[in-house]
Structures are given as C-alpha cells and as structure tokens.
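Below: the structure, in structure tokens.
The other protein chains are all here in position, but one chain of the complex has been omitted.
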Amino acid sequence: MLLALQSLAAYGSPTLRWGADPSGGAPYVYADPANPQTYTGFDYEFAEALARQMRMNAEFVPTDWESIVASLNRREFDVIINGFEPTEDRAREMLFSKPYYLFRLQLTVRKDNNLISSLQDCKTSGKSVGTLVNCAASRLLENGGYIVKGYQDPVGAYQDLELGRVDAVLMDVAAEMFYARRNPSLKPAGKPFHTGAYVVGIRKSDSLLASRINTAIDSLADNGTTERIFRKWQLWDDEQLKLRTKGAETYDMTSRTFNWTEGLIKLLKAAAVTVFLAFGAMIIAVILGIPLALGQSKGGRITRTLCTVYIEFFRGTPVLVQLLFLYFGLPVVGITLPGWLTAIVGLGLNYAAYESQVYRTAFQAVPERQWQVAYSLGMRPFKAFRRIIFPQAFRIALPPMTNDFVALFKDTSTAFAIAVWELATAYRELANATQSYLGIGLIVCLYYLAMSLPLAHYAHRLERKLQRKSTGILTSGTEQ
Amino acid sequence: MLLALQSLAAYGSPTLRWGADPSGGAPYVYADPANPQTYTGFDYEFAEALARQMRMNAEFVPTDWESIVASLNRREFDVIINGFEPTEDRAREMLFSKPYYLFRLQLTVRKDNNLISSLQDCKTSGKSVGTLVNCAASRLLENGGYIVKGYQDPVGAYQDLELGRVDAVLMDVAAEMFYARRNPSLKPAGKPFHTGAYVVGIRKSDSLLASRINTAIDSLADNGTTERIFRKWQLWDDEQLKLRTKGAETYDMTSRTFNWTEGLIKLLKAAAVTVFLAFGAMIIAVILGIPLALGQSKGGRITRTLCTVYIEFFRGTPVLVQLLFLYFGLPVVGITLPGWLTAIVGLGLNYAAYESQVYRTAFQAVPERQWQVAYSLGMRPFKAFRRIIFPQAFRIALPPMTNDFVALFKDTSTAFAIAVWELATAYRELANATQSYLGIGLIVCLYYLAMSLPLAHYAHRLERKLQRKSTGILTSGTEQ
Amino acid sequence: MITISGIGKTVGATPLLSNVSMEFPAGKILGVIGPSGNGKTTLLLCISGLLPFDRGSITIGVTSITAEESSLRSEKIWQFRRQSGIVFQHLHLFPHLTVLGNITEAPVHVSGKPKAVAEKEALALLEKLGIGQHRNKYPEELSGGEQQRVAILRAIAMNPEVLLLDEPTSALDPIRSGDVRNLLQDFAATGHTVVIVSHSVRFLRGFADYLAFMGKSELIEMNRTQQLLENPQDERTREFLHHSEMN
Partner (left out) sequence: MITISGIGKTVGATPLLSNVSMEFPAGKILGVIGPSGNGKTTLLLCISGLLPFDRGSITIGVTSITAEESSLRSEKIWQFRRQSGIVFQHLHLFPHLTVLGNITEAPVHVSGKPKAVAEKEALALLEKLGIGQHRNKYPEELSGGEQQRVAILRAIAMNPEVLLLDEPTSALDPIRSGDVRNLLQDFAATGHTVVIVSHSVRFLRGFADYLAFMGKSELIEMNRTQQLLENPQDERTREFLHHSEMN
C-alpha cells in the first residue's frame, strides 16, 4: 500500500528519482573531487537534463551496481541512469528507453606489446583479457570463449594490465578514454568496435513513464543538449549521429542464455578455489598465531610491543585494504605475487592476528601452576608449552578457531578485489547474468554451508573427544 | 642505461615529446570536440610551433597533472607545455624556459553582486574565493589569508560561484575568458592583476635543450607566431609586449592542496555511521549470544538442535546474503525496516552466532564444580550463571569478543549492499573521485584503526583488571 | 532423620556404591571412615543431591528423592538440594570473590539477607577460626589451611539442615582443627545434622555420635562411635582401626 502510494507520488510529483552507483567511478557518476559532497559525471548531467526536459526535479539515489535492477523494482528510485546497457535477460524484468548514447569497445594493451592488435589475436595466442564484470564486454568475451578476468572497476583492470597480470583489457571507450588513454605505458590495440547503447532502465509497470522518457530523450538529442553534455566529457563522436537518424536498432544487444548445469559447475569450481584459499590462509594463520600470542603474553618489552603493533594493525584495518596493498604495493619493491598467492598470504597474515588473541585466552585459561609443575619436572619453557600447556589450551581455543575458519570461507570473497575469481565473484557474475539474485544466492549459501558444516561437525567431534579425554579444567563434573 | 639512450634518442631524433594533461580542459590542451581523437588548445598549437621552429616533430604525450613533474623526470616526455608556471619549489627539481606567455589573474563574481569589486573586498567582508588548486592564484590567496576553496577544474569553480557556494572566483585570464566571460550570470570584478608567466618545463640535466628552447621562444615572439596563436585564442593583450623587453623575474612559489578537508569530513561522517552500526549490532550479538550458548550446551534435545541450526546457518552463510535477504525479503511479509536498522539487526543476528561459540568455550572453561557449589548453596541455574559462572567466564571470553567487535567494524561495510552509506562506501566514492586509491585508502585505514585501537586498549585494560581480581583459573601463580 | 535406602551408583563397569543403606537421626554428627577410594566422597555427593545415582532413594526429613528423580531437573531436586550444604574435598572456592564475598554470596543473593548483616555474621565466624584478617583477600592469596576454613564457613553461613564435609581438616594444624571441631559441635547442637568424612579416627573419636565404615563401594557397618570403635563387628573394620592406632 505504502509502496504504491510512493510510486504514485513519484509520477505526480515533479521529482524523477534516478539510481546509479557512484562507486563505479568516473566518468559516469562519481563524487566530485573538487567538492566531494556533490556528484558529477556525464550520466549525472544527462539525468539532470532529462529531468529538466520532463519538467521534473532530478533526485539522485546512490545505490549498488550489483543489485541495481532489484532496487529499481523495490521502488527505491524510478529509473536507472548509469551507463546501463539493454540485455535480453534484463529485458524480461524491465523496460528500456531509447538509447541516449552509443558506446563502443576499445581493446588496450601494453605499449611494448606488438603481438596483439585485435581481440582475435588474444584468442589465437591464448592471452587473457580483463574487463569489468557483467557488462557488454564481459558477455562478448565469455560468449567468444576468451580467457576472461573480471574486475570491479577499470582502475584495477588497467593496473593489472600494466603489471602484466593480464595481457589486454577490453572496455567501453568512455572508460578507456578516462583511465587508459593518458597512461604512457598503455596503448589502444585496433579501432573501437561493437556498438552498444546506454539506455534508461524503467520498471515494467511504468510504461507511461517510459514513453515520456523516450520523448524527452529525443528532444534532448534534437536540441543539442545531449551533444553538449557528451562533448563536454569528450565522448562525442560521429557514431552518435545515428541516435537521431535511426531508432534503437543500431546497437548490439548482448545476450546470454543461462545454462543451469554450466552455472552450477562454474560455482563448484569457484567453491573449490574458495576452499583452497581458506585452507591455505588458515594454515598460515594457525601457525603464525602461536608466536604472536606467546610474544604478546610472555615476551620481553620489545617483542611484546612488536606483536601488539602487528596484531592491532592487521586486526584493525580492513583485509581488503591489506590485500590491495600487497597486490599493488609489493610490485613496487619488486615482488609480484600472483593473485591467489597474494590472497592466501594476505588473509593468512590477517587471520594470524585474530588467532593470536584466541590462543592468548586459551593459554591464560590454563592454570599458571601447570607451567610450574612442568618446570619442576625439568622442562624448559618450549617443552612445557608443547607437552603440557598446548594440549590443554587447544580444547579452549577450538570453538573460536572454528568460528574464524568459517568466517574465513566467506572472507575469501575479499579476494575479488585483486581479481581472484572465487565463489562470491562467481555468484555476482551468475546472479547478474540471470538476474536471479535470490535463486543463485540460495545456491551459493548452500555451497558455503557445504563447506562450513563439515568443518563445524568435525570440530565439534574433536571438541568432544578432547572433552572425554577431559582436560580437567573442563571436567564434565556430573559424573562425580 | 636504457633511459639515457632513450633521452639521447630524443635529442638526436627530430621529435620533441611534450607532456600535458588534456583533462585540465580548454583552452590549454584538450580533446577536440569536433574530432575527439585529436587534441587542440593554445598550448597544443604553441608546442607544435615551438617544435617546428626547432626543426623537430612535436609528439604529444598525455599525462596526469598531479604527477607531471615526476613524469618529466621519469623521461616519459622531454618537456612540459601545459600553462606551466615557474615556482620556487619546482625550480629545485627542473629548469624553466623563458616565459612564452604572461598571464594575469581575474576576479569573477555573480552579476548581482555589487559588494565585491576587488580581492581586498573579499577579505574585509569575509567572503570565500574559489580557485584551482596548486596555481599562482591559490598561492596568492593562501598567502593573503583569504577564505579559499580549491577546485580541480574551472568548470566546477564557476558552477559553484553561480550556485552561491563561493562568492568569487580568481582564475587566470585564459580560463576566465573561456569559462566565465560568456556566462550571463557572472561578471568580472575589477581589472586583471598580478602578472605571472607560462614557461616550458625542462629536466635539470637538459640545459642544452633549455637554451635551444629559449632561442626558439625568442624567435617565435619575434616573428609574430606567438602573437598569432594567442590572438586566435583571444588571449593576446598588451602585457605580452613585455615578453620581448623583459624576462620573467616574478616567480611565485605555489603549494599543492587537494580538497582534503572536505574529503576528510565526509569520511568522518561515514565513520560515525560505521561506529553506530557496529555498536548497535554488537549489543544485539552480545545479548543474543548468551541464550544461544546456554541453549546449545545445556539445553534439552530440541533447544540444542534449534540453537545449533541457528548458529550453523548464520555462521555458515555470508552476512551479505543475510542482509540482502532481510532487506529484500522481509518487506514481502510486510516488515519494511530502513537500511540502517536492517544492517544493525542483520549483523547482530549474524554475530550472535559467533559470540555464542565464544561464550560456550568460556563457560566450559569454568570448572563444572563451580555450578555444583552454587547449586549446593541453593542457587538455581540462572542465578548460579549470573553470579558465579559469568564473572569467571567473562575474562576468558573478552579477547575473542574484542576480536569480533573489531571485525564487526569492518563487516559493517557489507551494509553498502543495502544502500547504507558508511565508511567503506565513502572510501570507494572518494578514491574513485580522486584516483588516489592509496592515499585515501591509508586514511580510511587510519579511521578504522581509530575505532579499533581505543576498543582494543580498553578491552586490554579491562582484561588486566579482571586478571588482577584474579579469576583463579587464571591465577598469575608466580606470586605463590 | 536421614534415611538412605539401597542406593547404588556405577560408572562404566565400576561400582562406586553398591546397595548402601543407613539411617540416623537429625541433630547428630555422623563420621564416615574407610580406606581411600572406597566411595566416601561419592556417598556424600549423592546425599547432597548433586550426583545422580542409579538405584535406591534418599530421604532427608520429609523430602526424598529416588534414583530417577536424582537425574532430572525437577522442582523437587532443587528443594532437596537446598536442605544440605557441602564442603568439597578440593574446596572449589569462588575465585572471583574475596573471602568475605565467598561467605556472604549465598546468604545475600539466595536468602536475601541484608548485606551488612551477612557480613557481620561472616566476620564473627572468620574470627572464630582465626582468619578475620584475611577477609578481603582472594582465595588464591590464602594458604591451604586458610582456604579450607573459608570453604567450611561458606557452607555453614547458609545454615543448611544437613552439613556434609569431605575431610574438612586435612590441611589444618591441630589447634585450628580443634576450632573447627568446636564450631561443628555448636552447629549440631542447634539441631543440624552433620556428616563428616575423615581419615583421622582420632579427630572423630569423642566428636561424632555415629561412625560408618565404608568398604570397597559398600557400607560395612555403622554404629554409635563408642561401640564401633570398641567393638567392631567386621574383620575389615578391625584391621582399619588397628592401623589407625598404629600410625
């Protein structure tokens, strides 16, 4: 009821609420560097112009790209204006306006690369191509059977191209102009190709609104506003003339028919990567956590301070940032690790800080007298720890460690930022492709559960076994 | 070695590689709106003329304004020709040619503004003045103690002036001519003043090149080429006559400031949201964790199963999915929570599962006999728990709880998925806007640390206090 | 009146108690003796209602629990537990509370006694056993004998109908154990029943009204102290008492 009223209000009122993801970056919609409280970008200016043309006020609603269609249908805003491309799967859920801009794709390679001069070259020589996830370029590449590496933002893609982690990058000319053209170590390969369109996305039920928007788009094209805007952003080219002469038939609508079997297998592969990352990282964390814990609780002044700094730093800053730092920062000092190794090392270093705290409690929960008894029997600290303290502490540490391990399965998803393709990345790709966020989401949840449940079960059994072997401080007690 | 060869090649060869930032906009160097693949601008034309005079071919190397001097010294190009002003700090790193153009500064105000007719007026009436960052104007204003607002490009500055966000704008006449002169709602205030110079920037080691360029600049001025170019761009005035008579004695030292203040404030606001979400969620988690832990370890069959299912579900599936489910799923059954509340509830439910495991260990680490003693003294389970078990267990639970709380600060970033604007979202926006991923990333890390460090510190102090109040199982022991 | 009828308790294949029955009047002191590992502690825990048993039943005054009830969390078992207080062999003081806190915790938070009153009473008891000066220390800051006295006072402070003590003077020197003896005698004189497990026949002689001798998991014999000591019926009792005289 309330929602229906809101929607009506959106019609009657002079406000056009439009959604876009400002984190997508320039030049679409982004926070104005000069004045970070406000936004700018060609989509921003176009939306303003569109609303003005319709005698409405534009209200920008920042949203998330991944779920932008779902948010539209939740009526969080009325239209999507965000370099939004029409696709067949999206067409099932929404209406598209006429195109307001025709984009083309540009392949970019490193300056010194003379082998790749077209997309075809990438295929024949088995080179990897980076692009954004869930866009015309990614679909084109996937349908063409290329080795694709999906990125969340153009910066990462071009940076990896520079570092040689991918061999080419395919991107909208708009993004390419903004992010790659000025980069002296990159160069365009071949001419722009594959015309696509940016359209306004509208809810299926709002066909009235759709026709008003189409009229407005035509007017803006006719009165030169569109040209002025895109000229200002240096994105105007002769391609755009087609906007006035022909209808919306000029662009290629990329489509992907979704094959469930293939999708599930794809998820399975991604899950295997996730498990691999999690186990690798946990091994590092579990081992590195011990010296950190002992250093912090029994070390001298300096050791103690160093351990505390390590712990608070790695625990206190986002693992995503740590991964980015390792991925883009280490190459500066000459160490270029592949993404998966960076993810394992980064997550391992991060979780070691957490494990150390778990161990510390566990060690301290073992009565100090147990150390003394061990000493009186001639043990040195290391042996006393290994033979007497550790076995008792392990039982106490096990449930929080299980917690961390389960959390780690999901934290591997941060590896997407350094372009490691794992379960969460696969989810987003597939969900976007099918627009079936709920369905695929549930399946992905099952995959995660399929990882964590056996782990939790095994940990629980181990816990009980240790309990039966009774570590005393945990005596069950009801039996005498 | 290789670099030196390249540099030599640049001499011997008939190519003058000159760098400029085309995104700086008209009228310096910019992509030709009529033909976006090529560039135009007075600097572009002057560079072409200069090279021709030196019998070289000009090759334009687009670069980034921020790092233009660094790029010059990295030998990405040979000279800078980009409305480049000589300053003392730059002088330490490079050579300057003679001036090829003398610019002046022009103050602009809104048409209806009759109060400001000189820069002095701005100061006396406390009005804010907009300008570009890191230029002669900004340096002048900062030294003069004006209220300055720095912009990245002239468009933004004049736009804000129109919108009343600043009261005046001070800019090179070149920019003022291009962006403001034709704007009907703006007008110049007073006459141009403060003569400055545009020079060619050259590497320190290339003094030979510098003298060749100086000779060429003189020739261009003498044979009228300079006048022709700047006349074409309507930038010629009598001031330029000094070019032939005088040198460029007036050097200003400018210092670069990005609009950090505003960016930092934006991040600060976002950080406050993050803290709010984290505290809200932690309160739910800490409280809800207790019945879950007791239910799982001491409850009957059914309670135990229910608790385990809850725990494994919430722990085993990604919190992001849980949030999306609450946000998009709950409205289906008629409960529409705002985003921030969904985030608090969702994160709280999720972390309760983790806390329950932390508690369970802690409870089990308290000897079962302590329950029995409590029972024998007439306590019922609830009272025994509250008065006897909990105080002893709390000490053991504290470090893992601190872990979780610190992790929660960062997990609030998942709230971006349900359009809650918090620290991580703000980071992405600003980083995209400024392209300063590293810089802003480090700042965001500091913000996170500023949240987690006090927390960790306080937790550590509490831990020590509890330890001194000696919960026995943790007896320090060395003192008898 | 405490009546124990045929209780049995087995862990794994080992019987800890087999068919133990006894009966003795309220307001008296019962001493339990017997070799180490014969089930004395187990018996005490069963009487306290803290340890579920497999067979038989136990009656204290008018409340009784059967083997089934002993392992359920019923209202009945809570009531049954409330009648008795216990001093464990390993003490199990509350490590997070001071001496005074240990003793006043239950009177204040279970019986609802005003804190000041409870503390005054506790202090009087502490002085009686010579550890008044330690009232604000935490258990780990006490010597073994001091801890033992605190544990005794913690149980007595709740004024239970039946007081069960498991070797309460093992860490006490002769003077202090005399103090404890007097305290317990006074306590019994006010109509409370006291059951005390001890290895020291000397300690129980002239103090306990009844003596029970535990053989391996079973009750061998029980009688008035005088009679059991002077005229033991069973060979095993005789041998045990003989050794006690010797050492």
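First chain written, first letter: the chains are A, B and C, and each begins at residue 1.
One rule holds for everything that comes next: a contact is a pair of C-beta atoms (placed from the backbone, for glycine too) under 8 Å apart; a residue touches a chain by one contact, two chains touch by 3 or more.
These numbers come from a predicted model, not from an experiment.
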- Among A:L341, A:V373 or A:A450, residue touching the chain not depicted: A:V373
- Item | Among C:T3, C:N159, C:N223 or C:S244, the residue in touch with the chain that has been omitted | C:S244
- Among C:Q83, C:S177, C:T193 or C:T237, which one is in touch with the chain left out? C:S177
- Residues from subunit C at the interface with the omitted partner, ascending: 11, 33-37, 41, 89-90, 131, 141-146, 166-167, 170-178, 181, 199, 201-203, 240, 243-244, 246-247
- subunit A residues that touch the omitted chain in the full complex: 367, 369-370, 372-373, 375-380, 383, 387-388, 391-392, 469-473, 475, 480
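One rule holds in what follows: only the chains that are shown with their structure count from here on.
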- Note on the structure: Computed over C-alpha atoms, the centroid farthest from that of subunit B is that of chain C
- Item | Per-chain CA centroid nearest to the all-protein CA mean | A
- Message: On a C-alpha centroid basis, what's the spacing between subunit A and subunit C, in Å?
- Response: 66
- Message: Based only on mean CA positions, could you tell me how far subunit B sits from subunit C in angstrom?
- Response: 72
- Could you list the positions in subunit A whose residues touch two or more of the other chains? 478
- Note on the structure: Listed in rising order, subunit C residues that touch 2 or more other chains are none
